[in-house]
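Submitted below is the structure of interest, expressed as structure tokens.
Note that this complex is displayed minus one protein chain, with the remaining chains in position.
Letters are used for the chains, namely A, B, C, D and E, taken in the order the chains are written, and counting of residues starts over at 1 for each.
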Amino acid sequence: MTFRLEARRLACERDDRWLFTDLDIEIGAGEIVRIEGPNGSGKTTLLKILSGQLADYQGELFWCGEPMRRVRVDFLANLLYLGHAPGVKAALTPLENLAWYQALAGEQGNEAERMQALAGVRLTGFEDIPAAQLSAGQLRRIALARLALIQRPLWVLDEPFTAIDREGVAELEQRLLAHAQRGGSVLLTTHHDLAPLGELRRIPLGTGARHATQ
Amino acid sequence: MTFRLEARRLACERDDRWLFTDLDIEIGAGEIVRIEGPNGSGKTTLLKILSGQLADYQGELFWCGEPMRRVRVDFLANLLYLGHAPGVKAALTPLENLAWYQALAGEQGNEAERMQALAGVRLTGFEDIPAAQLSAGQLRRIALARLALIQRPLWVLDEPFTAIDREGVAELEQRLLAHAQRGGSVLLTTHHDLAPLGELRRIPLGTGARHATQ
Amino acid sequence: MPRSDTLTIRESRGGLGGAVAATLRRDLILMLRRRSEIMNPLVFFALVITLFPLGISPEPALLTTIAPGLLWVAALLATLLSLDSLFRADYDDGSLEQLLLAPQPLPALVLAKVAVHWLMTGLPLALMSPLLGLMLGLPGGSYLILAISLALGSASLSLIGAIGAALTVGLSRGGVLLSLLVLPLYIPVLIFGAGAVQAAILGDGAAAHLAILGALLSLALMLAPWGIAAALRISING
Amino acid sequence: MPRSDTLTIRESRGGLGGAVAATLRRDLILMLRRRSEIMNPLVFFALVITLFPLGISPEPALLTTIAPGLLWVAALLATLLSLDSLFRADYDDGSLEQLLLAPQPLPALVLAKVAVHWLMTGLPLALMSPLLGLMLGLPGGSYLILAISLALGSASLSLIGAIGAALTVGLSRGGVLLSLLVLPLYIPVLIFGAGAVQAAILGDGAAAHLAILGALLSLALMLAPWGIAAALRISING
Amino acid sequence: MWAFIHKLGSPKWFYGISARMQPWFWIAAVLLIAVGSVWGLAFAPADYQQGNSFRIIYVHVPAAFLAQSIFVGLAVSGLVFLVWKIKVADMAAAVMAPLGAAMTFIALFSGAVWGVPTWGTWWMWDARLTSMLILLFLYLGVIALRGAFSSRDSGSRAASVLAMVGVINIPIIKYSVDWWYTLHQPASFTLTSRPSMPVDMWWPLLLMVLGFYCFFIALTLMRTRNEILRREASKRWVRDLAREEG
Partner (left out) sequence: MAFDSLNEFLQMGGHAPYVWAAWCVTAALMVGAVLHARFERRSLLRDLKRRERRAMSELSRNEVNEA
């Protein structure tokens, strides 16, 4: 069965300023959608609304045609969200971090899978070091390992390229493309230029900071 | 008088792994130096050592030919450091944040200067809003406003482009160039491609995460 | 990794047991990895008890009179302080966000976290309390009742306190605010807990008090997880 | 902005007064902007005082006997809890790093932060204490001594505690650890503070106690800023 | 002088020299403690007031002395580590802290046990007992702080600072606790007001005290060597050494 996330007439106000109004978004299998806009235009806010973390908005959300409120758990079972914070416990090793995420997703993984996922983000050799002793980019790579480990069709990624080095960015782009080709879909924000993802759809948000003074 | 920061035979070990050894760095007026390397190669560590924040290294540092230990305060009076964390108080407005930084630098600024610096990072209209209500990129822009406000010859910037949108990146690049042309110098790390800063020097660091397993 | 060739929509199916067990395991590892952190509430407990003779008077008769109340208030404060970090660490590094996005019932996951907290704080406190009772000159027969009342009561304290911890998790200086929210709710537990010890000293049956503590605990067990889950959603939403 | 055309090396010259004043002002604004946070230690103080009659016994004679110690221990705990966030907020958002990189003597800047902490915690506690003394049935003449001893003593508490806060600022669960480190060091202040009130109740001169409190404070004023600065450098280094 | 200090600072040098010193301290410790124990337990006359229960003194007092000395040792090591950056000093501090806490515990425990036959209670809030308890808390604080850092170097520095702050405070705490006790409790029973003891009782005590000190030094040397092996595991000389010993 295929899936579809829809937003109808979405609007969000912050500090007497409308970040966006009358926004209609539709995202289905195989699509990569990029949300664009300058700093402060509301990208993070939009992603949080779409992934059901913020209730402070107007408009309606649908998952496979059903109102989000009714099918929230079904929706969550299909969602993988990566936010500004990597969600990695500093006192645990990368392996332990991933084990928890797998169990949380309702899966019973094994160690080999997790090792492979870590190898996929080039953390071989760091599997057993407490995450506190890794660099900014390595921390985020642990979070990115979840993309390979946990099978979810819809990815919502808020600036996934932050702190990742050039090679890492290229690999991640490939991963996103592959995901779309397998029928998954990706909703992301980033300030990077994404060269190889030529065919992606863009949702531009307001002019953000600049002209937004009341 | 001109200035020079030198590092001689710098070496740093983390977890039985040498991040770098025998590193000689010299940076003088008018130079832009970029420290390169993949995630986990030790860029942040190096910048912290060079700015006198980490004591856990081998080798020696000199400021204008004098050993760093002896001229630490003189050195600090010439340094502007921006780290991973923006150093912005969420409960204060951008203006108040800048006022504190100015006083800390030993300067008696006035409001007009601060307004102008905020305008320079396109935060006009947000001067009086508590920083907690700004987006990730806007927060970092407050930190960047210090570059214009506080006159220091040596800038040490750790991933200054994080969370900044495309236009903002271009403006910041211009600002770095202008600083170097005025005789200042910049030491930075970034994973972005810096097109217009063609002539900058690069210091490559080890291979980082990849081959670093013991 | 076993990978189907094309991705399809997934059912939200079970795995609750696994998720709860993994959360228990994770929090236990986190606690045990910093062995010293288990000691901390214990030492705090002992320290606060030490402050009172120093501040009040070292006279044994007086100390024995106030001992049950002293022990209970100190244990309560120790639990309270350790609660502050229950969700905060998870909030700061973003894993709380991920916990809320898991397709599992939040109250169950949260209950696992609270259980670990009690196991690592309340239970050790209860086990150590007889020693401090001894130092305050509590009469012989009351040690067991002291330990049981603290074990039962501190479980309620953890549950109730977790609601407060969840509500204040997003606020920068939650510590003191948390105390304000939670201390008034602790009063019934305190009254019956200290009452049980007092009754044991006087030789009355402490059973009634313990029964009420048990009732409070089962009430807290039924209601608190929902409260905690709701509070977390509110905090994250801000 | 007035801008010289070319940048040259800069002397590390004065501006210390301005930096200290700005830090004082900044911390005061931060405190005042969250009006409720000033209230928090006060309410915590009052709540702890209320717990004891509930846990121990509401008998007035007993309460009066233990009142000086109770008031002092409660004030001490309130100060302690509010200390945890003294440097933590600055650490989290990176402004502590910037404070350490300022070309100003760190002990002076740090002293400004501690001064604000005392002004917003210790002083209000001292001013409120007579009210709680009244509720615990403290006899008439001792209120002034109570307030003075708390005002003097809490300044030492802020200074000593700030060393602990600086040492634990980078640690995820500083709260309880902080208490562990700092409470033993608080004992002299507690003894002479509570002793002053007790002396005032008994009608002996409390002057000697107050003098010792003053001596402790001046010692702390001389040594603590250096300790705090050293501790901060260590914490940042981690 | 300087050369000597820096030689001492080298873990390798210390590892060698301590290997030579260690046996002597072990021998001295075993001899002193053995003689002192037999003498104290079996030959010293019983106390005319306390009977045989006074024989606890032979473990109680040495442990109490040692407990206090070790904290001073911690502070001195901390100072040496912070000022001269001598790593061995910090390694010694790291192994001394748990030993000091153990000695404090022994003093507390033996005192508490002794209290039952003499005072009829396990514990009373006597000045000396209370300050001993506080010393235990200070030890626990230093140990906990060291363990709380994920970076060993920061943990070492922090523990050093705390030990130094604590050692400044110990006399203040002792003084104030004494003052507090005399204030509240007009001398009903104090440890100091005992009749001075006969020589037959005193000699074994002296032997035991010396024996405990030798034991402390020997054990500290031994565990510091372990700590060196742990921290310097990647150094060439340690690896050579591992091959030789194997």
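To be clear about the criterion, a residue touches a chain if its C-beta (ideal position, glycine included) is under 8 Å from a C-beta of that chain, and two chains touch if they have at least 3 such contacts.
As the structure is a prediction and not an experimental result, all values here were calculated from the model.
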Touching the left-out chain: which of E:Phe25, E:Phe81 or E:Trp114?
-> E:Trp114
Contacting the left-out chain in the complete assembly, out of E:Ile168, E:Met197, E:Leu210 or E:Leu229 = E:Leu229
For subunit E, residues in touch with the removed chain = 41-46, 51-53, 55-56, 59-60, 63, 99, 102, 105-106, 109-110, 113-114, 116-117, 215, 219, 222-223, 225-226, 229-230, 233, 238-239, 241-243, 245-246
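The working rule: only the chains that are shown with their structure count from here on.
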Based on which chains touch which, give the shortest step count from subunit A to subunit C.
-> 1
Quick one: which chain's Cα centre is the longest way from subunit E's?
-> A
From the C-alpha centre of subunit A to that of subunit D, how far is it in Å?
-> 44
Where the centres are mean C-alpha positions, what is the separation of subunit B from subunit D, in Å?
-> 35
Measuring from the mean C-alpha position of subunit D to the mean C-alpha position of subunit E, what distance in angstrom results?
-> 33
Where subunit A touches two or more other chains at once, by residue number = 84, 90-91, 130, 133
Subunit C residues counted as touching two or more neighbouring chains = 34, 36-37, 40, 43, 47, 54, 57, 89, 92, 172
Touching subunit C in the complex: which residues of subunit E?
-> 121-126, 130, 133-134, 137, 140-141, 143-144, 147-148, 177, 180-181, 184-185
Write out the stretch or stretches of subunit E touching subunit D in their complex.
-> 134, 137-138, 140-141, 144-145, 148-151, 153-154, 157-158, 161-162, 165-166, 168-169, 172-173, 175-177, 179-180, 183
For the subunit E and subunit A complex, residues of the former touching the latter | 150
